[in-house]
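Of the protein chains in this complex, all but one are displayed in their positions.
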Amino acid sequence: MTAPWHGRAAAVATLTFDVDAETPILAAGGRYADHMTTMSHQSYGPDVGVPRILDMLDELRVPATFFVPGWVAEHRVGLAASIVDRGHEVAHHSYSHRSPVTMTPVQERADFARALDVFEAQGIEIRGHRAALWGASWQTPGLIAEHGLAYDSSLMGDDRPYRIATDTGPIVELPVHWSLDDWEQYAYVPEPHVGSVIESPVKVAEMWRAELDGMRRYRCLFNLCVHPFLSGRPGRIAALRGLIEYALELGDVAFARCRDVADAVCADPAISPRTLTPPPADVYSP
Amino acid sequence: MTAPWHGRAAAVATLTFDVDAETPILAAGGRYADHMTTMSHQSYGPDVGVPRILDMLDELRVPATFFVPGWVAEHRVGLAASIVDRGHEVAHHSYSHRSPVTMTPVQERADFARALDVFEAQGIEIRGHRAALWGASWQTPGLIAEHGLAYDSSLMGDDRPYRIATDTGPIVELPVHWSLDDWEQYAYVPEPHVGSVIESPVKVAEMWRAELDGMRRYRCLFNLCVHPFLSGRPGRIAALRGLIEYALELGDVAFARCRDVADAVCADPAISPRTLTPPPADVYSP
Amino acid sequence: MTAPWHGRAAAVATLTFDVDAETPILAAGGRYADHMTTMSHQSYGPDVGVPRILDMLDELRVPATFFVPGWVAEHRVGLAASIVDRGHEVAHHSYSHRSPVTMTPVQERADFARALDVFEAQGIEIRGHRAALWGASWQTPGLIAEHGLAYDSSLMGDDRPYRIATDTGPIVELPVHWSLDDWEQYAYVPEPHVGSVIESPVKVAEMWRAELDGMRRYRCLFNLCVHPFLSGRPGRIAALRGLIEYALELGDVAFARCRDVADAVCADPAISPRTLTPPPADVYSP
Partner (left out) sequence: MTAPWHGRAAAVATLTFDVDAETPILAAGGRYADHMTTMSHQSYGPDVGVPRILDMLDELRVPATFFVPGWVAEHRVGLAASIVDRGHEVAHHSYSHRSPVTMTPVQERADFARALDVFEAQGIEIRGHRAALWGASWQTPGLIAEHGLAYDSSLMGDDRPYRIATDTGPIVELPVHWSLDDWEQYAYVPEPHVGSVIESPVKVAEMWRAELDGMRRYRCLFNLCVHPFLSGRPGRIAALRGLIEYALELGDVAFARCRDVADAVCADPAISPRTLTPPPADVYSP
């Protein structure tokens, strides 16, 4: 194949859902398990948000990718399978949702492998990874390659897919960005401190539409990240639906699962692996 | 009765007013009693906001529920009765407005009972409870059942009412959410740190209307929480009035007191009590 | 006189300008005097903002009140007189812009008197006071009465003027509110932490107009507080001008200096002094 990764589309949209459930809160402190309201706020994601999102995707006939922490898949048996059964992709989102940059290399390696064990035991095939809190370390790409996965989706070095060289072979990067994430717009919890504003879905849809329109000009990857416990709520899922309908009407936006984009990137001869290294920081105190 | 809890309505709206007065500030430190401006900011709620809200509800002929801390009812004799006399419900909102998750189980139990003593002495019948700061502990539902109340309104596990099993029988949960709360939109005080933004009522009404429209699609409970010291102000109560008028014009939104919704939920055979437990958090530090 | 304080107007507007200059920053730490950029940001207020505001008020023919810290009047000789010469009122805004609740009673008393000394030396007649940072203590009203001033403008117990009893006689309160202040909308400085958002003047004007419209319904005091170093900027003063023009076109909004409103309140027989006391906070830790 010699087609460009985006085919004939002006932009490619990957709808991704990070099914974090309780993990981002518990990762900030196990004591938050005592907070019944906060735990109920998080369980809304898999319990109410995910089924509602799956129904919406069915109605609109668009594919999606669900990044699931191993801990969530393990404690909600059947959740990952219910997603795959509807034709969507389930991908690796750490085991415990602790950011790699807060773990030692040994801890990150163990957490990474533990999630794969959970999915393997459930018969879920994994092709890609997204770092918890998008906190990739310089070790992360190598772990992905080493475990035979095809892609990562945690970096921001471009708004088009790229490839990263590692010691055990190249991986594809499907870049994300905080402006295409619903967390910074909607996430409010009194504690731990994860966010402090609650925006209107009208503003959020307006902003995402502006980015989609801009991306069509530059043939980018519209890699949207939403959380079922946030965007599963009635007014917000309506805004998300409106955005998808807008993209469908444009006619030049292709929807795809992350794994399919990764395959297309590997088949695009114009994209060569980049070697990435930390910046020299000697002038700065460590 | 075999009718669904929502009757024939597309969504049910419970207008709830948390009459906190000085308590959220004092609960952050008794020394704030010395701050005359801040105390005046809080007293505006019962002194100016509540009468204005009661007049508006009369004009629009919609019922509401007022969650009142026992401390407020105790120090403003006649306030709770003035609400009940207008046909609205008064409900339990703790005694001191300290969050249950910041108290010991013994403290929470004592605070809970003390509020009921205040209301009993004033002849106010209490049927439901809302945790201060929506900080329910896993003990809270049991306390509610134990004292013979019918419902709680502090959790977020769904956007439709549900029932919770406790050791002393089931209670109804009328779920809340921070996005249907005016606190995150309007609450600003230099200290203590309770919030830092002041949004336009135009944005707030837009957001709440989007949620109401979404909820009509999924037959949800539009459980709006506003604070008289915040939404009692002239521009904000106008926005709230506009939202209520919008819902009335739709024709498919029913307005009810929380206690009436709780009764309807108990009579709906499709809603069985759920047994809720804390998530296993052993992988996380306590 | 037996006329109501607002005369025949639906609402009365007091345009107030807090000419803080460097004081709110220096009050957070004298070391900030070393920050040349931050100091220039503050000096913009009296140097650029005030003349521009005075010109706008001339063009629109509306009176205003300028609250000036004694320190600012002292170090910018001629500033206060230049305001009075244009027909506007200059009022007391502390000497050093330290909040009363952060000072001992003795310190507050000394700071209060020192400002009056500055104005007396410059021949500026003072009739009213606004606490720095709106941080009035329970001692503040008494200090105002004791020094023979007519009014305060630092509290939030109502949105209509009221009177406060003190040991040395009653004073008038012209209440403020954070939602009618430009600080929470525009104030951004990297440090000290005084604010973190910069809103569009479009949003701010929309919010203030909503409040003015609501206040006309309830015959309130539209007591707007803006800062020359913030709202003196070109896009923001245009929004302020548009708001004033809107109010003028309504025809039922009266513009007045604070001292004139205070006189009208004193002449309104329906307004009796209130005795205000701190709330009982014994249940809360000090």
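Chains here go by letter, A, B and C, matching the order in which they are written, and residues are numbered from 1 within each.
We take it that contacts are C-beta pairs under 8 Å (C-beta built on N, C-alpha and C of every residue); 3 or more make two chains touch, one makes a residue touch a chain.
Note that the coordinates shown come from a computational prediction; the quantities given were computed from them, not determined experimentally.
The chain that is not displayed touches the following shown chains in the complete assembly: A, C. Residues 101, 131, 133-138, 140-141, 154-159, 175, 177-179, 184-185, 195-197, 203, 206-207, 210-215, 217-218, 220, 276, 278-286 of subunit A touch the missing chain (whole complex, contact as defined above). Summarising the interface, subunit C meets the missing chain with residues 22, 26-27, 29-37, 39-41, 43-44, 47-48, 52, 71, 75, 95-96, 186, 188-190, 196-203, 233-239.
Here is the rule we use: only the chains that are shown with their structure count from here on.
Common neighbours of subunit A and subunit B under the contact definition above are absent.
The greatest centre-to-centre gap from subunit A, using C-alpha centroids, is found for C.
As for how the two copies subunit B and subunit C face one another, under half of their interface residue numbers coincide.
Rounded to a multiple of 5, the Cα-based rotation taking subunit A onto subunit C is 180 degrees. Between subunit B and subunit C the centroid-to-centroid distance comes to 35 Å (mean Cα coordinates, whole Å). Here the CA centre of subunit A is 49 Å from the CA centre of subunit C. The residues of subunit A never reach two or more other chains; the list is empty.
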